[in-house]
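See below for the structure under consideration.
Missing here: one protein chain of the complex. Every other protein chain is in place.
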Amino acid sequence: MGITIHLIDYIVLGIISVALLLDFYRFTRGPLASDRVMATDTMTVSTTALLVFLGYLFDRYIYLDIALIYAVLGFIGVIVIARYLEGGV
Amino acid sequence: MQSKSLASKPVRFLYSWIVFFIVWLAFTSTLALPEVITGAVVALILAAFSYETFTGWGFKGIKLSNLWWSFVYVINFLWLMVKANFNVARIVVTPSLPINPGIVEFETKLTNEYAKMVLANSITLTPGTFTVDVVDNRYYIHWLDVTVTDPEEVYKEIAEPFERILLKIFN
Partner (left out) sequence: MEQVLTYVGYIFVVIGAIFLFLGGLGIVRLPDIYCRLQAGTKASTLGAMSLILGVGFLQPQWMIKALIIIVFIALSNPLSSHALARGSYRHKIRPWTKEDIDAYAQYIKEQGENEAAEEDKQQEKQES
(Lines give C-alpha, C1' and ligand atoms only; values in the text may rest on other atoms or scores of the structure.)
Protein backbone atom coordinates (compact mmCIF):
# COMPACT_ATOMS: atom_id res chain seq x y z
CA MET A 1 0.00 0.00 0.00
CA GLY A 2 1.25 3.41 -0.89
CA ILE A 3 1.52 6.50 1.25
CA THR A 4 -1.10 9.12 0.45
CA ILE A 5 -0.16 12.69 1.31
CA HIS A 6 -2.86 15.32 0.98
CA LEU A 7 -2.52 19.04 0.38
CA ILE A 8 -3.17 19.81 4.05
CA ASP A 9 -0.23 17.61 5.05
CA TYR A 10 2.05 19.60 2.79
CA ILE A 11 0.75 22.83 4.32
CA VAL A 12 1.40 21.58 7.86
CA LEU A 13 4.88 20.37 6.93
CA GLY A 14 5.57 23.75 5.32
CA ILE A 15 4.51 25.71 8.39
CA ILE A 16 6.66 23.53 10.66
CA SER A 17 9.63 23.96 8.31
CA VAL A 18 9.28 27.75 8.43
CA ALA A 19 9.11 27.56 12.24
CA LEU A 20 12.31 25.49 12.29
CA LEU A 21 14.00 27.97 9.96
CA LEU A 22 13.06 30.87 12.26
CA ASP A 23 14.50 28.96 15.24
CA PHE A 24 17.61 28.25 13.21
CA TYR A 25 17.99 31.97 12.41
CA ARG A 26 18.08 32.72 16.14
CA PHE A 27 20.50 29.83 16.62
CA THR A 28 22.97 31.22 14.09
CA ARG A 29 22.63 34.88 15.12
CA GLY A 30 22.93 34.38 18.87
CA PRO A 31 24.06 36.82 20.20
CA LEU A 32 24.49 35.02 23.55
CA ALA A 33 25.12 31.39 24.40
CA SER A 34 21.76 31.32 26.22
CA ASP A 35 19.99 32.41 23.03
CA ARG A 36 21.51 29.54 21.14
CA VAL A 37 20.60 27.01 23.82
CA MET A 38 17.06 28.36 23.89
CA ALA A 39 16.83 28.10 20.10
CA THR A 40 18.06 24.50 20.31
CA ASP A 41 15.42 23.75 22.93
CA THR A 42 12.67 25.19 20.76
CA MET A 43 13.96 23.25 17.77
CA THR A 44 13.91 20.06 19.84
CA VAL A 45 10.26 20.57 20.75
CA SER A 46 9.32 21.42 17.16
CA THR A 47 11.24 18.40 15.88
CA THR A 48 9.48 16.13 18.36
CA ALA A 49 6.15 17.29 16.98
CA LEU A 50 7.44 16.93 13.42
CA LEU A 51 8.61 13.36 14.08
CA VAL A 52 5.21 12.40 15.46
CA PHE A 53 3.50 13.90 12.43
CA LEU A 54 5.88 12.13 10.04
CA GLY A 55 5.16 8.92 11.89
CA TYR A 56 1.49 9.44 11.13
CA LEU A 57 2.18 10.20 7.46
CA PHE A 58 4.40 7.14 6.97
CA ASP A 59 2.22 5.02 9.28
CA ARG A 60 5.18 3.87 11.36
CA TYR A 61 4.58 3.48 15.11
CA ILE A 62 8.32 3.46 15.87
CA TYR A 63 8.51 7.21 15.13
CA LEU A 64 6.67 7.89 18.37
CA ASP A 65 9.36 6.13 20.38
CA ILE A 66 12.03 8.05 18.51
CA ALA A 67 10.22 11.32 19.24
CA LEU A 68 10.01 10.47 22.93
CA ILE A 69 13.71 9.62 23.19
CA TYR A 70 14.60 12.74 21.22
CA ALA A 71 12.59 14.89 23.63
CA VAL A 72 14.27 13.26 26.64
CA LEU A 73 17.77 13.79 25.24
CA GLY A 74 17.07 17.41 24.29
CA PHE A 75 15.72 18.11 27.77
CA ILE A 76 18.79 16.65 29.47
CA GLY A 77 21.11 18.61 27.19
CA VAL A 78 19.41 21.92 27.98
CA ILE A 79 19.47 21.23 31.73
CA VAL A 80 23.18 20.42 31.62
CA ILE A 81 24.06 23.59 29.71
CA ALA A 82 21.87 25.71 31.97
CA ARG A 83 23.63 24.30 35.03
CA TYR A 84 26.94 25.07 33.36
CA LEU A 85 25.92 28.69 32.73
CA GLU A 86 24.88 29.00 36.35
CA GLY A 87 28.35 27.91 37.32
CA GLY A 88 27.48 24.73 39.22
CA VAL A 89 27.48 21.81 36.73
CA MET B 1 3.12 19.30 57.10
CA GLN B 2 5.18 16.92 55.04
CA SER B 3 7.84 16.45 57.70
CA LYS B 4 5.55 15.26 60.48
CA SER B 5 3.40 12.88 58.44
CA LEU B 6 6.09 10.84 56.68
CA ALA B 7 5.03 7.34 55.76
CA SER B 8 7.17 4.41 56.92
CA LYS B 9 10.07 3.30 54.74
CA PRO B 10 8.63 0.05 53.29
CA VAL B 11 5.44 1.88 52.32
CA ARG B 12 7.41 4.57 50.53
CA PHE B 13 9.53 1.93 48.82
CA LEU B 14 6.45 0.08 47.63
CA TYR B 15 4.86 3.32 46.46
CA SER B 16 7.90 4.32 44.38
CA TRP B 17 8.16 0.82 42.94
CA ILE B 18 4.53 0.90 41.82
CA VAL B 19 4.87 4.37 40.31
CA PHE B 20 8.05 3.45 38.40
CA PHE B 21 6.48 0.20 37.21
CA ILE B 22 3.41 2.04 35.91
CA VAL B 23 5.66 4.51 34.10
CA TRP B 24 7.55 1.60 32.52
CA LEU B 25 4.30 -0.04 31.41
CA ALA B 26 3.10 3.25 29.94
CA PHE B 27 6.36 3.86 28.07
CA THR B 28 6.61 0.40 26.54
CA SER B 29 2.81 0.05 26.22
CA THR B 30 2.94 -3.74 25.93
CA LEU B 31 2.05 -6.63 28.22
CA ALA B 32 4.51 -9.20 26.79
CA LEU B 33 5.95 -11.22 29.68
CA PRO B 34 9.71 -10.50 29.15
CA GLU B 35 9.01 -6.75 28.97
CA VAL B 36 6.94 -6.81 32.14
CA ILE B 37 9.57 -8.79 34.08
CA THR B 38 12.36 -6.49 32.92
CA GLY B 39 10.24 -3.52 33.93
CA ALA B 40 9.59 -4.94 37.38
CA VAL B 41 13.31 -5.52 37.97
CA VAL B 42 14.35 -2.10 36.66
CA ALA B 43 11.66 -0.41 38.75
CA LEU B 44 12.92 -2.32 41.79
CA ILE B 45 16.48 -1.09 41.28
CA LEU B 46 15.35 2.50 40.68
CA ALA B 47 13.08 2.45 43.73
CA ALA B 48 15.91 1.11 45.91
CA PHE B 49 18.05 4.08 44.96
CA SER B 50 15.51 6.86 45.01
CA TYR B 51 12.58 6.09 47.32
CA GLU B 52 13.89 8.34 50.09
CA THR B 53 13.72 11.46 47.97
CA PHE B 54 10.96 10.36 45.63
CA THR B 55 8.05 10.41 48.04
CA GLY B 56 7.26 11.46 51.57
CA TRP B 57 3.62 10.64 52.00
CA GLY B 58 3.31 7.27 50.34
CA PHE B 59 -0.27 6.30 49.67
CA LYS B 60 -1.73 8.92 51.99
CA GLY B 61 -1.68 11.51 49.23
CA ILE B 62 -4.08 9.49 47.10
CA LYS B 63 -7.59 10.39 48.17
CA LEU B 64 -10.74 10.69 46.16
CA SER B 65 -11.09 14.40 46.91
CA ASN B 66 -7.46 14.98 45.87
CA LEU B 67 -8.02 13.21 42.57
CA TRP B 68 -11.10 15.31 41.94
CA TRP B 69 -9.32 18.59 42.75
CA SER B 70 -6.33 17.55 40.61
CA PHE B 71 -8.71 17.01 37.75
CA VAL B 72 -10.27 20.43 38.32
CA TYR B 73 -6.78 21.91 38.50
CA VAL B 74 -5.68 20.36 35.20
CA ILE B 75 -8.79 21.58 33.40
CA ASN B 76 -8.47 25.06 34.90
CA PHE B 77 -4.78 25.14 34.03
CA LEU B 78 -5.30 24.04 30.42
CA TRP B 79 -7.94 26.74 29.96
CA LEU B 80 -5.66 29.46 31.37
CA MET B 81 -2.75 28.17 29.28
CA VAL B 82 -4.70 28.32 26.02
CA LYS B 83 -6.06 31.78 26.84
CA ALA B 84 -2.61 33.11 27.72
CA ASN B 85 -1.08 31.53 24.62
CA PHE B 86 -3.49 33.43 22.39
CA ASN B 87 -2.56 36.59 24.30
CA VAL B 88 1.15 36.09 23.61
CA ALA B 89 0.43 35.16 20.00
CA ARG B 90 -1.39 38.47 19.64
CA ILE B 91 1.62 40.34 21.07
CA VAL B 92 4.04 38.56 18.73
CA VAL B 93 2.12 39.28 15.54
CA THR B 94 1.43 42.93 16.42
CA PRO B 95 3.94 45.00 14.42
CA SER B 96 4.64 47.51 17.23
CA LEU B 97 5.44 44.73 19.76
CA PRO B 98 3.46 46.04 22.78
CA ILE B 99 5.55 44.64 25.64
CA ASN B 100 6.76 45.99 28.95
CA PRO B 101 8.94 43.24 30.43
CA GLY B 102 10.24 43.14 33.97
CA ILE B 103 10.84 40.87 36.94
CA VAL B 104 8.33 41.10 39.79
CA GLU B 105 8.01 39.24 43.07
CA PHE B 106 5.23 37.88 45.26
CA GLU B 107 4.86 35.69 48.32
CA THR B 108 2.98 32.44 48.31
CA LYS B 109 0.81 30.98 51.07
CA LEU B 110 1.78 27.42 50.16
CA THR B 111 3.98 25.54 52.61
CA ASN B 112 4.43 22.21 50.83
CA GLU B 113 7.43 21.72 48.55
CA TYR B 114 5.55 19.73 45.92
CA ALA B 115 2.84 22.36 45.82
CA LYS B 116 5.44 25.09 45.30
CA MET B 117 6.96 23.08 42.46
CA VAL B 118 3.59 22.62 40.81
CA LEU B 119 2.79 26.32 41.18
CA ALA B 120 6.16 27.34 39.71
CA ASN B 121 5.71 25.01 36.75
CA SER B 122 2.16 26.20 36.15
CA ILE B 123 3.26 29.82 36.17
CA THR B 124 6.02 28.96 33.74
CA LEU B 125 3.73 27.11 31.35
CA THR B 126 1.22 29.94 31.08
CA PRO B 127 2.93 32.29 28.65
CA GLY B 128 3.47 35.87 29.61
CA THR B 129 4.93 34.85 32.97
CA PHE B 130 7.66 32.52 34.05
CA THR B 131 9.44 31.69 37.26
CA VAL B 132 13.03 32.85 37.40
CA ASP B 133 13.69 31.70 40.96
CA VAL B 134 11.96 30.51 44.11
CA VAL B 135 13.54 31.51 47.42
CA ASP B 136 11.69 30.10 50.47
CA ASN B 137 8.21 31.42 49.75
CA ARG B 138 9.10 34.30 47.49
CA TYR B 139 8.64 33.84 43.77
CA TYR B 140 10.53 35.91 41.22
CA ILE B 141 8.49 36.13 38.04
CA HIS B 142 9.56 37.46 34.68
CA TRP B 143 6.48 39.09 33.20
CA LEU B 144 6.20 39.98 29.53
CA ASP B 145 3.67 42.75 30.05
CA VAL B 146 3.93 44.18 33.56
CA THR B 147 0.82 46.01 34.74
CA VAL B 148 1.35 46.02 38.52
CA THR B 149 4.51 45.74 40.62
CA ASP B 150 3.19 45.61 44.19
CA PRO B 151 3.66 42.01 45.50
CA GLU B 152 0.04 41.78 46.72
CA GLU B 153 -1.36 42.87 43.38
CA VAL B 154 1.01 40.57 41.51
CA TYR B 155 -0.13 37.67 43.69
CA LYS B 156 -3.76 38.38 42.84
CA GLU B 157 -2.97 38.72 39.16
CA ILE B 158 -0.74 35.67 38.60
CA ALA B 159 -0.96 33.09 41.36
CA GLU B 160 -4.47 33.35 42.76
CA PRO B 161 -6.29 31.11 40.23
CA PHE B 162 -3.76 28.30 40.70
CA GLU B 163 -3.22 28.60 44.40
CA ARG B 164 -6.91 28.53 45.29
CA ILE B 165 -7.09 24.93 44.09
CA LEU B 166 -3.58 23.89 45.20
CA LEU B 167 -4.41 24.88 48.79
CA LYS B 168 -7.37 22.50 48.67
CA ILE B 169 -5.20 19.62 47.42
CA PHE B 170 -2.21 19.98 49.68
CA ASN B 171 -3.68 21.32 52.93
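Letters A and B name the chains as they come in the text, with residue numbers starting at 1 for each one.
By definition in this document, a residue touches a chain if its C-beta (ideal position, glycine included) is under 8 Å from a C-beta of that chain, and two chains touch if they have at least 3 such contacts.
Nothing here was measured: the structure is a model prediction, and the numbers come from that model.
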Quiz item: Considering the full assembly, with which of the depicted chains is the omitted chain in contact?
Solution: A, B
Quiz item: Contacts of chain A with the missing chain: which residues?
Solution: 8, 11-12, 15-16, 18-23, 25-26, 32, 34-35, 37-39, 41-42, 45-46, 48-49, 52-53, 55-56, 61, 64-65, 67-68, 71-72, 75, 78-79, 81-87
Exercise. Mind listing the chain B residues that contact the chain we can't see here?
Key: 26-27, 29, 81-82, 85, 88-89, 91-93, 97, 99-105, 120-121, 124-133, 135, 138, 140, 142, 144, 146, 149
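Convention: only the chains that are shown with their structure count from here on.
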Practice problem: Averaged over CA atoms, how far is the centre of chain A from the centre of chain B? Could you give it in whole Å? | Solution: 24
